[in-house]
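Removed from the display is one protein chain of the complex; every other protein chain stays in position.
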Amino acid sequence: MAELTADQVQALIRAGVPMAEDIDLRIDHLDADKAVARVPFHGKLVRPGGTVSGPTIMSLADAAMYAVVLGRLGRVEMAVTANLNINFLAKPKPVDLVAEARILRLSRRQAVCEVQLYSQGGEGELVAHVTGTYALPL
Amino acid sequence: MAELTADQVQALIRAGVPMAEDIDLRIDHLDADKAVARVPFHGKLVRPGGTVSGPTIMSLADAAMYAVVLGRLGRVEMAVTANLNINFLAKPKPVDLVAEARILRLSRRQAVCEVQLYSQGGEGELVAHVTGTYALPL
Amino acid sequence: MAELTADQVQALIRAGVPMAEDIDLRIDHLDADKAVARVPFHGKLVRPGGTVSGPTIMSLADAAMYAVVLGRLGRVEMAVTANLNINFLAKPKPVDLVAEARILRLSRRQAVCEVQLYSQGGEGELVAHVTGTYALPL
Partner (left out) sequence: MAELTADQVQALIRAGVPMAEDIDLRIDHLDADKAVARVPFHGKLVRPGGTVSGPTIMSLADAAMYAVVLGRLGRVEMAVTANLNINFLAKPKPVDLVAEARILRLSRRQAVCEVQLYSQGGEGELVAHVTGTYALPL
């Protein structure tokens, strides 16, 4: 299958999930092993205490998983999230939020992924950790 | 602590999480044991195939958990989601999406909740199932 | 497919998972909608504080999920656990531990199950709550 670029995947996700447009989701990097997605810091995403909200963090993680699946497999528009488990670890800082997704295991029927999320410039301290499963069309 | 009404909790969540405003989140019912939250069906939430998107489903589940915690404990604004696990079970129908949240276990330090999500009018078929933990201020 | 009885499923699980034999796993009830499994209280399962250990609880939950899948589908020996999420909610009492498993969603490729675990005689207070996915042979 033809490889997809980060820009193509960003456009696909924004076209498919309107919430991705709302949070101004960016795909910064994409290859067969890793996707890096980002949500620019906006006042409108903020919750009390001045941090990015939980739903925004989950949306970003889900998009990053989808991106790494597309990066590995090419255009598989019918891939859908089957399971997502998130641990919120630290309050995000008032800066961009970055998500790095990797595929832990790819089988014919599903892709199990891991996502590490951190505040821009603070790679050492995770904001959240996600594992999730994308079901693939059989 | 003074009890909160469904309308008060709806206002609190919308003030605290701007994404809740975007998805027009409603709290239909609230008591000490259960919260029922709803996202009205809007074209803007749709993903390819005409269904409510995964991030919207997760946002609704998280809001319903927060609501039931507030319904039980009163105003605890510093409660934060520590863990959320979601299984996506069936494609939502193009109607309102409803979430019923209950507290499985309340301790001094946390509330573990369960959320059942279904398309309005289709209580028998779950769209998604969530368990999650809210950390409480000590 | 021929239906399986609780005794047949108990024998299948004990033959397949030696740890089930070690914990003296019982299947008390089985139908197409629900399986009830039980671990008799034994001193050897106890951890400090006199309660059933976490691994025993997880083993019981996994067995109860497998039982309800067999109860619905008949003999599907190649079904394997794909995901299991457990929240430990309360210390088990020094009595038998009971697990009630239900299928939340059955599709061609997987069964998503829920398990409620409680100490015998204390149905009102959950010891643990589990959701899990069994992958089915395609």
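Labels for the chains are A, B and C, by order of writing; each one numbers its residues from 1.
Please note the rule applied: a residue touches a chain if its C-beta (ideal position, glycine included) is under 8 Å from a C-beta of that chain, and two chains touch if they have at least 3 such contacts.
Remember, predicted model here, so these are calculated numbers, not experimental data.
Every shown chain that the unseen chain touches in the whole complex is listed here: A, B, C. Of the options A:Gln10, A:Ser119 or A:Thr133, the residue whose C-beta touches the omitted chain is A:Thr133.
From the set B:Thr56, B:Gln116 or B:Thr133, the residue in touch with the chain omitted from the display is B:Thr133, counting the whole complex. Not every partner is drawn; the one left out touches chain C at residues 15-20, 22-23, 44-48, 53-56, 58-59, 62, 77, 80-88. Interface residues of chain B facing the missing partner chain: 82-83, 85, 109-110, 133, 135, 138.
The chain not shown here touches chain A at positions 85, 87, 89-90, 104-105, 112, 114, 126, 129, 131, 133.
To be clear about the criterion, only the chains that are shown with their structure count from here on.
At the interface between chain A and chain B, two copies of one sequence, more than half of the residue numbers in use appear on both sides, so the contact is built from largely the same positions.
Each chain's centre was taken as the mean of its CA atoms, and the one lying most distant from chain C is A.
Centre-to-centre separation between chain B and chain C, using Cα means, comes to 28 Å. Averaging Cα coordinates per chain places chain A and chain B 22 Å apart.
Along chain C, residues 85, 133 each make contact with two or more other chains.
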